[in-house]
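One chain of protein is taken out of this complex; the other chains stay put.
Naming follows writing order (A, B and C), and every chain is counted from residue 1.
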Amino acid sequence: MELAQLSLFNQAVLVLAALALLTSFLMLAQGRKLPLIYTYGWQGVLLAVTTALVAYVTGHTHLYISAALTLALKALLIPWLLHRLAVRLNVQRENEPIAYPSLLLLAGAALVVFSYYVSLPIVQFAASATRNIIAVSMSIVLLGMLLMITRRRAMAQVIGFMSMENGLFFAGVVSTYGMPMIVELGIAFDVLVAAILFGVFFFQMRASIDSLDVDRLNRLREVDE
Amino acid sequence: MSPLILAYLSLFCALASGITALNAERYPWLLRYGSSIWLGLCGLLAVGAGGWSLIDEISLIDQVRLGLPWLHWHLKLDPLSGFFFIVVGLLVLAVSLYAPGYLQEYVHSKIRSLASLGLFTGLFVFGMLLVLLADDAFVFMVAWELMSVSSYFLVVYQHQHSANRRAAFLYLLMAHMGGLAILLGFGVLASFGGSFTFDAMRAANLSLAWASIAFALTFFGFGMKAGMVPLHAWLPEAHPVAPSHISALMSGVMLKIAIYGLIRFTYDLLGDIQWQWGLAVLIIGAASTLLGVLYALMQHDLKRLLAYHSVENIGIILMGLGLSMIFINAGRPALGVLGLIAALYHTLNHALFKGLLFLGAGAVLHASHENDLNNMGGLIRRLPQTAIFFLIGCLAISGLPPLNGFVSEWLTFQAALQAPSLASGVLRTIIPITAALLALSAALAAACFVKVYGVAFLGVARSHKVAHAHEVDIGMRAGMGLLAVLCVIFGIFPAAVINLIDAIPQMLLGVKPVSATAQGWLWLTPISPRVASYSAPLVVIGIVLFALISYVLMRAHPVKFRRGYPWDCGFGALNSRMQYTATAFSMPIRRIFAPVWDITEQIEELHNPTQPQRTEIIRHQLHVQDKSWSRLYEPIGMLVIAAARRVSRIQTGSIHTYLAYSFFTLLLLLWVVT
Amino acid sequence: MTALWLTLLIPLAGILLLAFVGHLRAAGWINVVLSGSTFITSLWLALTVFDGGTLISPGRMLYIDAFNVYLVVLTALVSLTTAIFSRPYMRHEVETRRLSGRRMRLYHSMYQGFMFTMLAALTTNNVGILWVSMEGATLATVLLVSLYRTPEAVEAAWKYFILCGVGIAQALFGTVLLFFAAERVIPVRDDALLWNVLYGSASQLEPTVLTLAFVFLLVGYGTKVGLVPLHNWLPDAHSEGPTPMSAILSGLLLNVALYSLVRVKMLVDGSLQNNLAGHLMMGFGLLSFMVAGLFLHRQRDIKRMYSYSSIEHMGLMTFAFGIGGPLATFGALLHMTVHSLTKSAIFVTVGHAAQIAGTQTIDKIRGLIMTQPSVGWGLLIGTVAIAGFPPFGVFVSEFLVLSATMKSWPWLTVPLLVGLAIAFAGLFRHLHPMVYGEVPEGQKPVRANMLPVMLQLAMVLWLGIAIPVFLAKWFEQATILIAGSSPL
Partner (left out) sequence: MTAWLLAALQTLLFLFMAPLLAGWVKRVKCHMQNRSAPSLFQPYRDMAKLFRKHTVLAEHASWVFRTTPYIVFGATILTAAVVPLVAVQLPTTAIADVIVLVGFLALARFFTALAGMDIGTAFGGMGASREMMIGALAEPVMLMTVFTMAMTASTTNLSEAVLFTLNSGLVLRPSFVFAILGLMMVAVAETGRVPVDNPATHLELTMIHEAMILEYSGRHLALIEWAAQIKLMIYAVLIANIFLPWGIAAEFTTEALGVGAVAITVKLMGLAIVLVVWETVMAKMRLFRAPQFLGFAFLLSLLGMLTHVILETGG
């Protein structure tokens, strides 16, 4: 069913979802740390607004709470935490050279096509309004993983991990209008603790191998002898 | 009071002997006397139970509420297991007499834990007896591997030397693989029979293909444990390193439990036997016989030589079984029974004389702390009675007429000689050739044991320790004496033994070997008096008669004896180094059968620097290696290590590759599923 | 019901209590007392379930049936024995200056935290809460892995955190899809994630969505179980963390992950007609079994070697659950119990062996039997048991799994047997020089409490010889639940 018949709010939801996907691509190509954190922040904002819109459109009041939670956690608290860490570890001006950025983006596009292909059988059962956004949410998850695989800096990997969590949260919102409240709280709490622990780990890595370059972490291997 | 109760009592005594030895650290006499008495009791009861069930030809079944909830332990004592009960019982009895004396030396050396020696001996005997009673695959496997594990702990008892550790590891690895193959064989039968009890397996009707697979697997498993040629490499490593009375038990009895397993599986569970199986068993048996004796000839470590020799005797037993399988399939059950009787009789004989020889080797080791033949010599004067028993053992194992080794080999020959009655021409040619191989191995065995006895006991002592050896104590001599007497008795009265054994073919094949003892106890006529007959008692009477006559004549014309120097071609001053050593003795045979071994021989001539042409010292180094190591065992080891190296490339250490692994697994699965 | 609440609340209280008092010398004893009381309440819980059948908490938040109650008891038991072992072990670590007092506080509270998350995962009725507690378990142990602050420990912790985080994220997506499929069928929105409700309406769930959900959950929880392509974090995490933690990680966490995987498989089997879930699990299980067996041959570090042995056994269990027949399931359940008991006993002796030799590299550990017979013999008999030799229980479960494979997939028994032989060769090749041989100079026995090892090996031996009737009935109820029919 093409865009025209959808109500204005539905169209807005689709636009915001597309923008969130765009932020994932931006993060994929972004070398510097601070813009990376800000893009992640923007992705959080977009997801929160989409959730609020979906709540308004479908009338599921409890979605407002999870929207607020996302906004507070993923748009403000975690980016602020990461920013503070980047400044204290003075890695904010580091520019990580990304090998073959164009190839990476092409791979990202292929992932989006793949996740659309994978989510086809699910789509016809989904609720009408947010049906085809499931593919978008799945591709945000896969792009997050791709980001973690391709980046050498620990900070970039954390952000990849966090954007994956965003994708998952968005999938929950989109396909089933959010999970039961107790589960939402649990997930939010876990993500927060994970972020704190990442911070702790940054300092431990700095202390032990005095660099945040993940490729330096290859002492435990069995391939050479 | 039934044989089964006796069997349970003997099992209990075996366990008791293990447990009494538990605090042998503080009270060493507990191990030397306490557990040995229990072992002796266990041996007696085992012989009683076995004998009773064989004579009355009854088989008793029982269930014990242990094991899996739906598969309680099924136990059964029938003539076949009764016979093997006797074999185990006799040797355990002899070892229990022998052990106190032998362990005296272990008690004083502080570094080894006596408790583990006593405990695992008890468990070892318990495991063996339980295997014989097992009537379902679960108990069989539990007892089988209990036997393997406890004997592993005994082999690794003196674990200071790295060679012992390597031998023990190889032994446990091959025992484990053998066990797994047997488990798979039982699995095949169980999947057709419905459940793991032997009765269900007997009822299972398998297609020819599945039956052959099951047979191949169990033959591989039992053959590995018995020490068949391609899979024998662990035997000469493991048996010599265990304490001598344990290697006597292992070599004498544990190999027979593998033979029992093979007979139980092929004759009892599989039922209709194919001639291809028989041919395979015959050929592998012949190969084992010949290669076993050829390897044994090259050894100069006494216990290693005896261990290699077990490979030869197992080969003879396998040949007997192979022949009987071929005849049964060819519709000649009478001849099949003859082959089976020959195999069983040789099992009993081998247990006796191999046990005797190992105990003798232990006595020599105990007396002179010397294991290498090239340092022994002249022991007949230092250990007179051990020398007599060892001589009887050597005569028996070389298959010389009056003794028991000859009778079972003679029966195997008679079975082979009936080949013309078979239909297929191929078999008619192969069987005589294998029989010729058996003859060659018997003669080589005689050569080997002339070497052993001649170098060890006769001639002049080659080392100081051996020159001052002292006779072993009464217990050890009693153990050896018992086995020697049994060897002689079973050699002189074969007909009586065959009467005892004929309950087994009656049970397994439904045919009694009536003709063997038809002519009364005096004659042994396997097929018919016309075809072949051998009367051992008359031969012995002839020898005794001749001895009397010559004694009387000698008494009549006494002649003085004078001791003089042996002929030394006039050079004078012969010393002990001029005698033929074990390596020298086997040199001709080594040069004839050279391709059988990996021989590395070096002769270094050290010249005096001042006069280059005069050779100061000539050093001869010889290393004879079993060919199966370089052909079979090392390649497999290399294969596994190479595979492991390739596989370990997965663990590259970089987190990106790990993430990539899970990412691509997810994508692959998603692609597969949709 | 009170037993259920107590079993959960005691560890929770433990976290807070030990957070303050963890650095004291008595902390070890408090830890033991807490684990002991959890074990007693879990026994009490087991008895109530054994008589009264499945138990659902009033708020339908907790759900106990035959399957997870035996895992709860097993978890509590192994945590008790490991706590007993960890008291002297950790004091030795503190004395030898490898750990500071402050970190002991973190260690003890996280120990109880780990217990709480695992018990919660086992007892919860809500799939979402199951995911949350699995994530909680990961978070609790990640700090323990990097307790020693060596570069290797930090690296292992980082990899453990990232890989398990990514894995768990997949599982979350799977849970979302599960909820998506369930929500369409179950009217009440809030109990669309409850196990008992889901089982009730399993047949109406949409098959295609469920397959996708199962794939994500398989990859997610499979990472936690340590199936081969996803196993890379496991050897690093087990070898770098403190030994008590490796014992629990190896003995219990893998079981809980497999428990959740089997729960999902029961659900998926209900709706799908074909046995796709079973085939996938068998494929992964067999692959892990073979590859881990080969890995054993190249190990340098003793704890890494035994962690690969855990991967191998988890592979065997996944394979058995994959086959799915009553016999295979009974065998897998028995194998889970016996493996946990033996593996944690082995890790206890490995810990003491490492302390005796002062290092974890296999080449430098020599003559254990001579230095300290209890440790040497414990390690030897433990490895004999884990290698699957008969008198011990591992052989019985392997015997059952092999006979089940022989019935349904005869040709698969060959790789199984080859795998068993290779794994056995790998284990014993390294064990032999360590346990036997002369004592290297300067090697002194260590203060060690071998009671837990004796206790657990005796239990494994008892299971090997004769499975007690009540345990058999327990497993039988669980098998009926999972596979539908009873093996007896």
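Just so it is clear, a residue touches a chain if its C-beta (ideal position, glycine included) is under 8 Å from a C-beta of that chain, and two chains touch if they have at least 3 such contacts.
This is a predicted model, so every value here is computed, not measured.
Hidden chain, full complex: it touches shown chains B.
When the full complex is taken into account, the listed residue touching the unshown chain is B:550, out of B:550, B:600 or B:630. Of the listed residues B:28, B:459 or B:637, the one in contact with the hidden chain in the full complex is B:459.
The residue from B:171, B:358, B:490 or B:534 that touches the chain not shown here is B:534. In the complete complex, the residue from B:420, B:510 or B:612 that touches the missing chain is B:420.
Listed here are the chain B residues that touch the chain not shown: 377-378, 380-381, 391, 395, 398-402, 406, 410, 413-414, 417, 419-420, 425, 428-429, 432-433, 435-437, 439-440, 442-444, 446-447, 450-451, 453-455, 458-460, 523, 529-535, 538-539, 542-543, 546-547, 550, 554, 557, 559-569, 574, 576, 578-580, 584-589, 591-592.
Just so we're on the same page, only the chains that are shown with their structure count from here on.
Under the stated contact rule, the graph of chain-to-chain touches is complete, every pair of chains being in contact. Set side by side, the interfaces A-C and A-B show unequal numbers of C-beta pairs in contact, with more at A-C. When chain centres are taken as C-alpha averages, the shortest distance to the whole-protein C-alpha average belongs to C. Averaged C-alpha coordinates put the centre of chain A at 70 Å from the centre of chain B. Contacts with at least two other chains are made by residues 648, 651, 655, 659, 670, 674 of chain B.
Among the residues of chain C, those touching two or more other chains are numbered 158-159, 162, 166, 212, 235, 295, 298. For chain C in complex with chain B, the touching residues are 158-159, 162-163, 166-167, 170, 211-212, 215-216, 218-219, 223, 228-230, 232-233, 235, 276, 280, 291, 294-298, 369-370, 373, 384, 387, 389-391, 395-396, 399-400, 402-403, 406-407, 410, 413-414, 417, 420-422, 424-426, 428-429, 432-433, 436-438, 464-467, 469, 472, 476, 487-488. Note for the complex: chain B touches chain C at residues 65-70, 111, 113, 138, 141-146, 148-149, 156, 159-160, 162, 165-166, 168-169, 172-173, 176-177, 180-181, 183-184, 187-188, 190-191, 196, 640-641, 643-645, 647-648, 650-651, 655, 658-659, 661-662, 665-666, 669-670, 673-674. Residues 126, 128-129, 131-132, 135-136, 139, 142-143, 146, 149-152, 154-159, 161-162, 165-166, 169, 172-173, 175-177, 179-181, 183-184, 189-190, 192-193, 206, 208-209, 212, 235-236, 239-240, 295, 298-300 of chain C are the ones that touch chain A when the two sit in their complex.
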